[in-house]
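Written below as structure tokens is the structure these notes are about.
Selected chains only, in their assembly positions.
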Amino acid sequence: MNLKEFNNLPLQDATTELEKCCVSKCWAQHMLENMPFASADELVQKTADIWYQQCRELDWQAAFEGHPKIGDITSLKEKFSNTKNWATNEQSNITEADDAVLKALAKANDDYLNKFGYIFIVSASGKSAKEMLSIINARIKNNKEDELHVAMGEQHKITVIRLVKLIDDVSTADLRSHITTHVLDTTTGIPGKGLQISLNELTDSVWKPITAGITNNDGRIVDLLPPGKNLKAGSYQLLFNTANYYKEQQQEGFYPEVSIQFIVTNHDHYHVPLLLNPYGYTTYRGS
Amino acid sequence: MNLKEFNNLPLQDATTELEKCCVSKCWAQHMLENMPFASADELVQKTADIWYQQCRELDWQAAFEGHPKIGDITSLKEKFSNTKNWATNEQSNITEADDAVLKALAKANDDYLNKFGYIFIVSASGKSAKEMLSIINARIKNNKEDELHVAMGEQHKITVIRLVKLIDDVSTADLRSHITTHVLDTTTGIPGKGLQISLNELTDSVWKPITAGITNNDGRIVDLLPPGKNLKAGSYQLLFNTANYYKEQQQEGFYPEVSIQFIVTNHDHYHVPLLLNPYGYTTYRGS
């Protein structure tokens, strides 16, 4: 289906397709009201605007209910037949992980549910179970208010991925994350892989988490922010969990964490890399 | 007077001399009990041990009462005749500052007294009024508990300076601050001068301030920590107020602050420099 075909769908069919992307009725309703979309860019932009500005806490939580519990293959099969195929793909990397990690992830999922009252939502594309475990362990430390915002951001990433799959001529290839980072380990000469990173925002003199992720084999987090989502002007912080990174390598490091605070003033792309070694590091505004 | 002569002073005279250095009776009493001191190093070490480990909140506040209000020349002349000459010297740089800074400093002193209930204590040696203003503006943001620890650390620096003046063969020349830093501005090629820096300690997952200072013309803070005072093993943070630094230069910078977290494991000297430019910085463990 292309955008034109999508725009011409009967109301009932359009509703069904949208709810395959995100079960929030608030979001789907506002999307329907905005149809037809003049372009793929407009569709992606509206998706973000509605989700961040017109939906509220209850809408976000409603959307969370539409997901199978990550890693729980059984519930995945039974419960959500209409999104089954997609969800299976998105979580397909889990099956390759070893049992210990899966058990730890299942336990963390339970703990998360107990603490926050909803299941752990994460844009799982391309992530291994170990990476997801690292992310959930970071996010479970958040307070309820903060985590809700992190989780709804992940929901949005998932929604956009599904829209891209649904409509052939919608693409996010040109929409880089507003903020990107890149870790180079200058002791080994290769990218810093598996480093847990949080992105935080200064709100009322307190750093509030926006999202958390793990660097891939190229030392990057491709989807740190959802495509099309621009941060408002302000102070932001990238927090790198270097303690874990060096612990995994059984190496000593001088820095328990590296935190980089920087100022965002507009919608330009912000690239904030880290050149890391055990007793020194460099950061700069990249391009 | 040398150490031998000091050790041999009659009790009454020894008490008088010690109270010229610090009016806390707790500290003076424990010092007297430890006399004679076998060496200058032992005297400096005991000074720190007693102050940090045997004195308590009320003792620290009692010591604060022994100081003239910084910048208040009138009260200085009237109130504390026995330490007058020293205190005048220690504050002599103030007189060269311009009126606006002095008025702002006087106002800040009042605000500080109102908030914390005691006067602003700072080891003023070599500091201009502008530098002291910068320090008080940073410290006034602390909560009561934190600031008390910062103030007592400053009291300790003052006590040691006075002991060095009092006893000819006591010197702290070989006692570097346990942690030092050095700011190089690699855009100008000269040291980063007038940069406000805080040193914080991780306590129960919260960064607590230990001390605050301003870099001198060589980009350093010579007395960041009191001579002879070693930090316990743990995580520490140097926080550089780069927003103010670039604002004073009417230049734009990418970093509202630079924070460097690092691990202290022993009594070795820790040198944590910062190579700063508006859109990039480097830190490393120096020597």
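Each chain gets a letter, A and B, in the order it is written, and its residues are counted from 1.
Basically, a residue touches a chain if its C-beta (ideal position, glycine included) is under 8 Å from a C-beta of that chain, and two chains touch if they have at least 3 such contacts.
Owing to the predicted nature of the structure, the values given are computational and were not obtained by experimental measurement.
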Inset, instruction - Assuming 2 chains are placed, give the number of copies in the entire complex as this structure defines it. - result: 4
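The criterion applied here is as follows: only the chains that are shown with their structure count from here on.
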Legend entry - Cα-centroid distance, chain A relative to chain B, in whole angstrom: 45
Legend entry - chain B-touching residues of chain A, taken from the complex the two chains share: 235, 253-263, 279-285
